[in-house]
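So the structure is just underneath, and the comments pick up after that.
Shown here: the complex without one of its protein chains, the others still in place.
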Amino acid sequence: MDAATITTWMTEIESSVRAEKDHLVQLDAAIGDGDHGTNMARGFEAVVQALAADTGSPPGRLLVVAGRTLVSTVGGASGPLWGSALRAGGRVLGDHATFDGDQLADVLAAALASVKDLGTASLGDKTMVDALEPAVEALRARLAAGDPVDAAIEAAGTAAEAGMRATIPLQARKGRASYLGERSIGHQDPGATSTALIVRALQRAVANRG
Amino acid sequence: MDAATITTWMTEIESSVRAEKDHLVQLDAAIGDGDHGTNMARGFEAVVQALAADTGSPPGRLLVVAGRTLVSTVGGASGPLWGSALRAGGRVLGDHATFDGDQLADVLAAALASVKDLGTASLGDKTMVDALEPAVEALRARLAAGDPVDAAIEAAGTAAEAGMRATIPLQARKGRASYLGERSIGHQDPGATSTALIVRALQRAVANRG
Amino acid sequence: MAVETNLMRKFLNEPALVVKQSLAGLAAAHPDLLRYDAAAQIVVRKDAPKKGKVALISGGGSGHEPLHGGFVGTGMLDAACPGEVFTSPVPAQMLAATKAVDGGAGVVHIVKNYTGDVLNFKLAAEDAADEGVKVTSVVIDDDVAVQDSLYTAGRRGVGATVLAEKIAGAAAESGAGLAQVTDTVKRVNERARSFGVALSSCVPPASGKPIFDLPEGEIELGIGIHGEPGRKRATLQSASDVVDVMVDAVISDLKPRSGSNLLVFVNGMGGTPLIELYLLYGEVDAKLRKAGLKPVRNLVGSYITSLEMAGASLTVLELDDELTRLWDAPVHTPALRWGV
Partner (left out) sequence: MAVETNLMRKFLNEPALVVKQSLAGLAAAHPDLLRYDAAAQIVVRKDAPKKGKVALISGGGSGHEPLHGGFVGTGMLDAACPGEVFTSPVPAQMLAATKAVDGGAGVVHIVKNYTGDVLNFKLAAEDAADEGVKVTSVVIDDDVAVQDSLYTAGRRGVGATVLAEKIAGAAAESGAGLAQVTDTVKRVNERARSFGVALSSCVPPASGKPIFDLPEGEIELGIGIHGEPGRKRATLQSASDVVDVMVDAVISDLKPRSGSNLLVFVNGMGGTPLIELYLLYGEVDAKLRKAGLKPVRNLVGSYITSLEMAGASLTVLELDDELTRLWDAPVHTPALRWGV
């Protein structure tokens, strides 16, 4: 996998976030302030533009640029969180022109670590962590078990969606939803939902690699 | 007719204005500010209380007290207009203990004159004048024709109601309704409507005289 | 009562007591500026009467807050007479206020042009004269949405009332005589024009029902401040289209000298927030400058309202040096304060 994989990943995220924009807004309106869909769409639209301008950078560098772009265009909680996540993930790849499955797992693990570090959320707090952490673990486990990267990332997507659905019964402890206390129970977390979209987008990008 | 006739008249006005309160409010909401029913109800409730406290005054004096009470409790356009009207009407009777049909006509004529003087409205301006003026003329004409007072005041009520309905096609030239310009056309004037109630109340008071 | 309040999105106890309870709160919040005489239902400047100072009073129906009670204080009104919601006060209130503030130099009645206000103030002025108080009255009629004519009630008094109270209040504070203060009110009224639009109706507490029903996406053009419908209804346009209508209506009637200095007052009707009022001000300011006029002073906020109505009005006053100086003079009231 190489720079094209990253560019495709970002384009895939942009189109699926745009397609799911209203759904994400509805989810956020129920337990937040109704802007998650707009925030993510605005951010990844800017990322796609930024990467279009960038020609010939290595994949790690592209992820850093994508992260910076999110930080500088999204605002809200998701901007700095996903922004730092992609920056951290990009640094893992350094200047390598290509990367393999294990390195991809390292990228996602670094992204997860930076989200948890910045946001201080743990599994079960009803945040994006609840989708991202199971995805990282599934990816690692399947690769360790010798599965090909496509199968492993497919499992990661399934794990992310399971984690996303698992947020429904939870009471939020982080983010705006936590202000609702028990009223946050019974609603799916918007950030976990967009995270599942992001992992599924990665799966398509990996599948389409040259 | 005597003081009791006046007291009964005011009590009759109070009950019919209270009964028609919402209707008067609706009419005023369409072309005014929706308080005519509340204003008239508040005013005549106070009048009835004031007259209950007053024992033994002659009829003219009672009308003056009623007028003062309206001025001091209603506010809005209808307060000073009906207040001055009753005061002017009361002065006509001086300290006489009783009055006949012609004197009653003089009372209503004086009331009309003071409304027109204070409000500078003429027939056709879509105001209470459009109900009061025909009532006064009908009363005078029937008495001149030798009709008994009951029949004459009955005719006055009919004339008042005709005048009231005749305000519907008019464009208002006075009062709040005038701000609507052509949009005031097609609505019945609230003040003309309450004026018809007041004349009908007088008819009942006259009929119930001892 | 529970039933009535349930029809509304209002903080309310007994609807019949809303005016009295709100005035009590105003007095509790501003004891340094004013007192509330509950018996007479008037709001009086704390240090009234001021010996030798011309006094200004105004009044009208409630529901237009901060007008008028919020403008009682140094450099503006000496007293306010609040009627029930949208119903003019009664002469007894104006008489009590007139006597409470008369410092011997006379009292100016600032009257918004509504039949009820005019008639009740007229009766009060007669009573005051009988009691030997020098009273002058000026009727404010700045609303260009109403076609004026000798045979009608004439134009409504709206936004110019706030400007007249501030500017004439400064003149009185600076020691001007009765004739001069009266003349100052008249000059503000002559040089000011207003036009208002509504995006919603409002709900009088007594009835608990909207006065008119305005579907979303429609707009009432040429409204007053009593929730009355406007001159015409249109479909909601963009803010800049609405500004075009307001500015054209006001300027074509005011006909200011080209290049003249203006005081621009963008007023909210009670339910429209500041983010929108400033957006409107930006459009108005730009449009006036394009027309070669100079907005040198402005007031942006909800100062003469119609309960919780969503909407706004534009008032433009053509300034001269004296009016500008009087506008800039210190004022200290609950709703307007500067220079002190």
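Miscellaneous remarks
For clarity, chains are labelled A, B and C in written order, and residue numbers in each chain start from 1.
Just so we're on the same page, a residue touches a chain if its C-beta (ideal position, glycine included) is under 8 Å from a C-beta of that chain, and two chains touch if they have at least 3 such contacts.
Keep in mind that this is a model prediction, so the values were computed, not measured.
Judged over the whole assembly, touch between the missing chain and the shown ones holds for A, C.
For the chain missing from the display, the contacting residue among C:Gly52, C:Gly217 or C:Gly259 is C:Gly217, taking the whole complex into account. The chain omitted from view is touched by exactly one of A:Lys116, A:Arg140 or A:Lys174, namely A:Lys174. Residues touching the missing chain, restricted to subunit C, are 1-2, 5-13, 18-19, 21-26, 28-29, 62-63, 65-66, 70, 199-200, 216-217, 235-236, 238-240, 242, 270-283, 285-286, 298, 300, 302, 305, 307-308, 310, 312, 334-335, 337-340 (touch as defined at the top). The chain not displayed touches subunit A at residues 25, 29, 31-35, 38-39, 71-81, 84, 118-119, 125, 173-176, 178-181, 183.
Heads up, the rule we're going with is that only the chains that are shown with their structure count from here on.
Chain contact topology: the protein chains form a pattern that is neither a line, a ring, a star nor a complete graph. Farthest from subunit C, judged by the mean position of CA atoms in each chain, is A. Work out the mean CA point of subunit A and of subunit C, and you get 55 Å between them.
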